[in-house]
Structure formats: structure tokens, C-alpha cells
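All protein chains but one are shown in place.
A, B and C label the chains in the order they appear, each numbered from 1.
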Amino acid sequence: MQPTAVGVIGVGRIGTMHTHNLVRHVPEARVKAVASPHIDRDWAAALGIPIATPDPDELLRDPEIEAVVITTPSGRHVEMIRRAAQAGKQIFCEKPVAFEPQAIAEAIAAVEAAGVRLQVGFNRRFDPSICRLAEAVQAGEVGRLHSLRVINRDPRRPPVDFVSRSGGMFLDFTIHDLDTLRFLSGSEIEEVYAVGAALVDPNIGAAGDIDTAIVTARLANGALCVIDNSRETHYGYDQRFEAFGSKGNLTVDNLKPTTVTSYLKPGVYEDTPLPSFIERYQDAFIGELRAFLRSVREGTPVAATGEDALAAVEAAVAARTSLAENRPVHVTRRAAGAAEGGSR
Amino acid sequence: MQPTAVGVIGVGRIGTMHTHNLVRHVPEARVKAVASPHIDRDWAAALGIPIATPDPDELLRDPEIEAVVITTPSGRHVEMIRRAAQAGKQIFCEKPVAFEPQAIAEAIAAVEAAGVRLQVGFNRRFDPSICRLAEAVQAGEVGRLHSLRVINRDPRRPPVDFVSRSGGMFLDFTIHDLDTLRFLSGSEIEEVYAVGAALVDPNIGAAGDIDTAIVTARLANGALCVIDNSRETHYGYDQRFEAFGSKGNLTVDNLKPTTVTSYLKPGVYEDTPLPSFIERYQDAFIGELRAFLRSVREGTPVAATGEDALAAVEAAVAARTSLAENRPVHVTRRAAGAAEGGSR
Amino acid sequence: MQPTAVGVIGVGRIGTMHTHNLVRHVPEARVKAVASPHIDRDWAAALGIPIATPDPDELLRDPEIEAVVITTPSGRHVEMIRRAAQAGKQIFCEKPVAFEPQAIAEAIAAVEAAGVRLQVGFNRRFDPSICRLAEAVQAGEVGRLHSLRVINRDPRRPPVDFVSRSGGMFLDFTIHDLDTLRFLSGSEIEEVYAVGAALVDPNIGAAGDIDTAIVTARLANGALCVIDNSRETHYGYDQRFEAFGSKGNLTVDNLKPTTVTSYLKPGVYEDTPLPSFIERYQDAFIGELRAFLRSVREGTPVAATGEDALAAVEAAVAARTSLAENRPVHVTRRAAGAAEGGSR
Partner (left out) sequence: MQPTAVGVIGVGRIGTMHTHNLVRHVPEARVKAVASPHIDRDWAAALGIPIATPDPDELLRDPEIEAVVITTPSGRHVEMIRRAAQAGKQIFCEKPVAFEPQAIAEAIAAVEAAGVRLQVGFNRRFDPSICRLAEAVQAGEVGRLHSLRVINRDPRRPPVDFVSRSGGMFLDFTIHDLDTLRFLSGSEIEEVYAVGAALVDPNIGAAGDIDTAIVTARLANGALCVIDNSRETHYGYDQRFEAFGSKGNLTVDNLKPTTVTSYLKPGVYEDTPLPSFIERYQDAFIGELRAFLRSVREGTPVAATGEDALAAVEAAVAARTSLAENRPVHVTRRAAGAAEGGSR
């Protein structure tokens, strides 16, 4: 079967990673074009990509390009989704689609009007261990779900100037975990309560954001959940998950670069967890693109929809309000039934 | 050195355990008397305990008995502390000292007036792994403390009739975890927010209590904490602890009865965690009695004071209010500076 | 039930440990007497032991003393067993009973003639994890047994003067592992091949011994076994076991003092294994004495017999010959059927 012609719009850090993955690890795709204001044509040529352009419309006009990967700065996601939808492209867009629910709703409306698919970059949904956990929960291995725990801690604090345009910790960072609660449980977040502080870096606090948070969430199915976030571990990218229910508890532990253990006089040493999301979720980053292209080919639903993006942002906005007002906040829902079955 | 003559008042499940530990594993003690309404004299004789009586005053009047262990039903703790203090005995009392802060304050006043010591049965403070964690936190191994996590889950739900006289989950069960937050951090709990539900057993809900809870706590030192409780795991007694800070993360994992791992066709199996608090905290139960008797002999402060009991109950009461009113609740403090250094 | 009156003969390092265990942790025993050339009467009195004497015959003549624990230097074990047997005492003797099979055979003959029991200090047979492994092997959990692995490594090299009177590494140290092969498999050692060297300490080599060895053993049931020994780890007492068969593999890992794991910048740290045999096999040291006293009371067979001691020494002598002559050596057997069922 012929690979699908794909264009990538936006080749910053994440766009570059997705482009490399598409070229090297996604046999379902052929990257025909990359677009970015400051595009590096030599880099594109070395990867065998025929078209490298500063103008995204050059991609959108190309009738052979069936699918686009949108990795522009977040603020331009909705506009690009709208233009790509109007051009009839199938769309993969990085998270967050937007910082405001209303904007995501508009993006959803645009893709529905155009009859194209939109998949959102919720990479956790494609991680082998997290998928196994979700399947186990939904197969009843833990019985009735009582609680979920997500630990998500970044290895290194972000630069303060990134923080100030990131949408805030909940929309930029915790959003993955809020989506993971929905993915693991197949249920909706009804209420959240957030505590947070700038404990890692007072400059993050001065910029109006936090770097440490604990978010409690109550799901529609009655489960009680907790998310534990930090912007800096020093010991690698800490990603742990736990689902507890009437029959037992399932956990997902960190991945490490090697299985070497050193028994030496002062103690027993192992590797720290993988250093960043790039290594930790490499299989998931490849998996989400392959799943997207299979959905495109086979006309099947995508595994992380615009409605999923909307629901996660609605919960993140509620967490932001909770932190600001120090009270539990009910999550206002626009997207009816978005999490049924955990995916669509 | 001669062992200290000790009397045990109340020999239900916990009192029996403490008595066995005193006889077998606490060389600093000689159990001279046990008192309980339905005392089993043969049992006492077999343990070599000279006096077995239904009347606690028989113990309190014995001038040779220097210290008493109070393990009556919780509702009689304060009264017994008062009587033992008036009799000039050194006092070890099981938790909870009382369900109401005012009652604990009265007990504290009584022991202060009598010039005796009161140690409270916060056994976690004597567990080797938790002690190591506390020492590491206070030695700065995790840097500035950012967050604490406690998972405390019982293997089997309690009988409903126990629940109805237990003081409720926070005062009966979570109280250990609230004390552990103080012990690990050396800081006070300022505010709590609790979510909870009867997910294990609807009869517990019908009895007005919960069996599943997540309690978020904000400490005076700025750390953000979370306690995860359940009344039933099926897989053993789940006791895990985690301290995260500016330099890294320290965890305490469960203990298991053996280190056997079975690699078989369907999977790799290990033992479940130890079955109950009796096995899990055996060393701690022995350790707290030995520490108490050393404090008595050496005239040194005890490691879990009446003020510690008061502070934990104040936090548990705040959690109860938080759950009832679904809002974060500030912890009202009577006990000034109770957690300085985590122990006294 | 009244505890059995016990005498301890020989109170060096191991004898002291056994005495403490008997007094503190073995309710089936009452230590009535201890005998040792340089006995410390104050120590005995503090432990509540009525008789402390330089003369072992004082114990042996005491009609109330039903059982003795022999922990003299190894060279006097057989003589003491003979005298204790003649005095009609039940006997627990530390390993090695003797360095030469003939001497052990004489000890066995003496206890048989006197109609008393002899239990040998093969403590591994009472360790909870190793017992679980043995039960699993004999219950067929690994299917037909294909191979066994024992790693036994001491934390610290012994003094050279100890080495020169120890009987050599195989008789002093590996003997535990040779017994463990028999205990785990319920089968006899038919042939051994040993390689060894003084890699830890050239002075041990100069004294005619080795400190590092790999011993291959072929069992009567066809299983192939390997023992890995070292006299010095620096990282604690390394005790690991593995049973592999037609259905899978079971392993026993080291024990650690705490379950604390530290995730810090340079790596993930855990405790080293327990520091010495004292801590690692504490439960087993207590368990073997309790089992001995139960056998005495209930008239049941002991779990580590003179024949077990003989079979292990026969294998150790064969390993010594193998090392000297660099060839596989058939194990000469005197003790017929000694390992049937792994215990008697």
C-alpha cells in the first residue's frame, strides 16, 4: 500500500521531532512538505523531503497531500486547523489545541463542517504501559474503579519567558494528566480542586504561574483522583500512574535507559528515569502518528479527538479557577459524552 | 539495669499485642499487672504476669508500677490518662487519645500537672524506613521540601459496627497519616481539603462514614501534601510514603513476607505486601515501647507527645469539616509549635 | 506448657547469639545453664540464666536439662556430641559438625546409640524465603528441576588466622550452599567440579586457602547446579537463590534494612543488602532453635540431621579434591538416602 503524503506545518522542537519520526519510523507516511517561517531547506533535503517552504498555504494547496501535522506555536493552532479543514486535509494537531474552550469548539466545528478528522497530540494514549493500564481498568481487572493517581514531573524547569506564554501550568502541562484521567477511566471529570505554588523557581511565581501542584478530581463514575505535578525533578522525567479499585491496584512505573544495577559499598544504584518526554514517549509519539494515518486510510475514528481536547481544557480551566479562588470547582462541560469508552 | 515495672490497662486486640511485645521483646520492661473487665488470668499467668485484675485501680495503686500502657476503648483514654497521671504513672496511650481536641487538651493538662510523661501510639514514628525518610528530609537530602505523599490502605474493610463508634475514617485511620505528614516534614498542617466516598462498602456509607478518601494538605513550610486512603485493598496492607523536594525524591515501599519471585509462563509473581498492621509495624510497635521506657528511665522527651496527638486530631477534624462542606478548611491550632523538629 | 530446660556449651560469637535468641525469642526454651572456659557470670545473670560454669559436665550432669546447644570451637563438636549423647541430652550442634566424614559418622553413631536427637545448624533450612523456594520446588511449581543456583558472598574477608583453622573455604563456608542444594532439590550431590582462587586477599592464598570459588554440582535427579562464593563483597551479605525447571524459574533475592529508594540527580539509590549473617538469618536462627525444641517435645524428626551434615561434608571434601586436582570428583557417600524429602 502506498504511504500517505503528509505535510508538516511548524518545525520547532516538537515539529522537528514529529518530522524525524514520520521519515524514519512511520512507514504509513511520506513527508512531502514542511512549512515554517525560518525553514532549513538543507535539513529537509537531507531527510528526502521534496518541498520546504515558509508558506503553509503551499502545503494546503497541494492536492496530493492528504494529511497535515500542525506543530505551530499553540496560539496559531485553531487558525491552522480551520485553514487545513477548509483545504480538506486530515489533521493531526499538537496539544493544547487552544487555551480557551470556545476556540476549541470552533476548531471542532470547522473539522466537522469540512468532514475531515482531527487527532490531538495526547501522546499518553499511545504509550504501551498506559494503554495496558487503560485496557486493564476497562476490562475490570481492578474491579470497580475507586481512585487514579498520576505523577507527572518534568526533569528541568522551563525558561520563565516560556512560562509566561504557556497558558499556565494547568493548560500547558497538567492537561496531559487530565486527559489521562479520562483515558484511563472512560469517565468525565466533574469537579476539581487544585493547590499549587512556585516552589521550584520564584521567578515562575513572579511571572504569575506555579511550578508545583496537586490536583484532586472527582469523576462522574465516582472515582477520586489525584494529580501530582512538578516542573523540576533533577532525577529525570517522572511518569507514574496508578489505578486502584475494588479488586486491587495497578501501577505503571518509570522507564530507565538500562537495567544495570550497581551494588557498591555506599549503596545500590540504578539509572535515573529517562531524561525527558522525548525518550520516555518515543514509542507513543511514533504510535500516535501511525494510528492517525491508519485512521485516515481506514476511515476509522481517531483515538484522541477534538472533544477530548475540549474536555481536558475545560478541566484545566476549572483547575486554574480552583487555584485562584481556593475552592473546588465544577467542570463546565460543552462536549457531551466525550469520554465514552475512553476514545473515539 | 533493672527493668521497669509496667501495667497494661485494657487488653483487647491491641492491648494483647502490646502485652506480648512487652513480655517478649522489650527487655526494658517487666509486666507486673494487666487490667481488663474480662481478664483471662490463665493467659496472664502463662506470660508470667503476676497480677491480672478487672480493676485498673489495683495497678494504679501499686507503687512499684512506674509506667502504664493504656489500651482501653478510645472513649475511656482521657479518663484513664487523668487517673494514671494523678497516680504518678508514666503513660503510654494508644491513638486516638480522644476524638475532640478539647478532651486531648485536658489530658495534656493532667499529665503536665502531675509532671509525668505521655507518649501516644503513633507507631509510624518508629518504623525503620519511615524514620530513615524523616531523617533524610530533615537532613536536607531532598533539598527544600515540595511535597509529601502518603498511601495508607487497609487490607480488609472494618465491620460496620466498628465504623459507627470509630470516630469516622479521618479520626480513626487517616490520623496516622496526618501525624506522618508532621513527623516527616517537621512542619504544621495549615489547611486541608478532603474528598471521600463509601466506594468499598455502601453499608459504611449508610453508617455515616466513608471508606475511600484523598486528603490534600498545605503545610506551614509551604509543602503540598496528599494522603490516599482506602479501607480495603484485598492485596495486603499498602503503606507507601514519598518525599519530594528541590533535590530529588525519596520513597518508602511496602514490605513483603519473602523475596521470592516466580517467573512462570503467565507472568512474574511476587508476594503481596504484609497482610496487616500487626506484621507491617511489628518493629515499630516494639520500638515505640522501648523508646517510651528509655524516655522514662533517662528522663528524656518522648517521641510522640500529647501535643502531637492534639495536632493530628485538629487536622482530622478539619478534614471531617472539609468533607462535610466540600471546601478547604483551615486547621485551628491550640498546640503552639507542636511539631518543631518533628518530635519532642 | 512448660518450657524445656536448655544448656548452652560454648559461648563465643555464635554461642552468645544463640543464647540471646533462646532467652528473648524462643518461648519453648528456658536457658538454665551456660558453660564456657571463660564464662562471664554477670552476663549470664543479667539474662536470668541461673548457672554459669566453666565446666560443661556441670550441665550434662543436671537431670533437669533436657537439651543442649553445642557451640564450642568446631574441633570439639564431636567430642561434645558424644558426651552429651551419653548424658542422654537432646542435641543441637552448630555446623560444621566436623571436617572429616569419619568423625561425623562417629557422632551419628553416638546419638543413635543413645537414642537422642541431633539437629545441625544449617540455618538456611529455616529462612522464610528459602523454605518457600524449597516447598515450591518440591510441589512442582518449576516442573522438573533443571538447575539450581546459589550465590553466597560474605561482606568482609575473615582474618587469616581464622582461615588457617577453618577447614578451608569449602568446609567452612560453601558447606551451607552444598546443604542448600540438597535441601532445595531433595536430591543428592553426585559429582562436583570446583574452580577457586585467592582473589580477595593474597594472604588467604598464602595460608593455603581460597576466597573465591565457583562450584558446579550434578545431582542424582539430573539437575545441574552452580554455587558462586566470595569472601568479600563490601556491599553487604549477598544471598541469592534460584531454581529453574521445565515450567519456570523461582528466585530469592537479598533482604535490605529499609525500603527507602532515593531518586537523586546522579542516580537511584537503595540500601545495600543486610550487613551480615546475623541480620540476614535472624529469623532462621530463631526458627531452627524453635523447631529443634518442638522436635524434642513432640518426638518428631529434626529438620537438619547428622546425615545431612555428613552429606554436605562429603560434598565439600569432594570439592576440595576437585580444586586440588582440577578435575570433576564423584562424591563418595556413606549416608544412604540422606536427602530423601530434603529433611527428616
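Structure notes:
Following the convention adopted for this analysis, a residue touches a chain if its C-beta (ideal position, glycine included) is under 8 Å from a C-beta of that chain, and two chains touch if they have at least 3 such contacts.
Everything numeric here is computed off the predicted structure, so don't read it as measured data.
Only one of the listed residues, C:S230, C:S262 or C:S295, touches the absent chain: C:S230. Only one of the listed residues, B:E28, B:E94, B:D172 or B:D271, touches the absent chain: B:D271. Note on the undisplayed chain: of the listed residues B:D154, B:D238, B:E288 or B:D308, the one touching it is B:D238. From the options A:I39, A:A136, A:V160 or A:A207, the residue with contact to the chain not on display is A:A136. Across the interface with the omitted chain, subunit B contributes residues 233-236, 238, 256, 263-273. By the touch definition given at the top, subunit A reaches the unshown chain through residues 24-25, 27, 128-129, 132-133, 136, 141, 247-255, 257-265.
Seen across the whole complex, the unshown chain contacts subunit C at 144, 146-147, 149, 153, 193, 195-197, 199-200, 212-214, 216, 218, 222-226, 228, 230, 232-235, 238, 244, 246-249, 326-328.
One rule holds in what follows: only the chains that are shown with their structure count from here on.
Counting contacting C-beta pairs between every two chains, the top pair is A-B. Each chain gets one centre point, the mean of its Cα atoms, and the points for subunit B and subunit C are 40 Å apart.
Separation between the centroids of subunit A and subunit B, computed from CA atoms only, is 42 Å. Looking at subunit A, residues 233-235, 238 sit in touch with two or more other chains.
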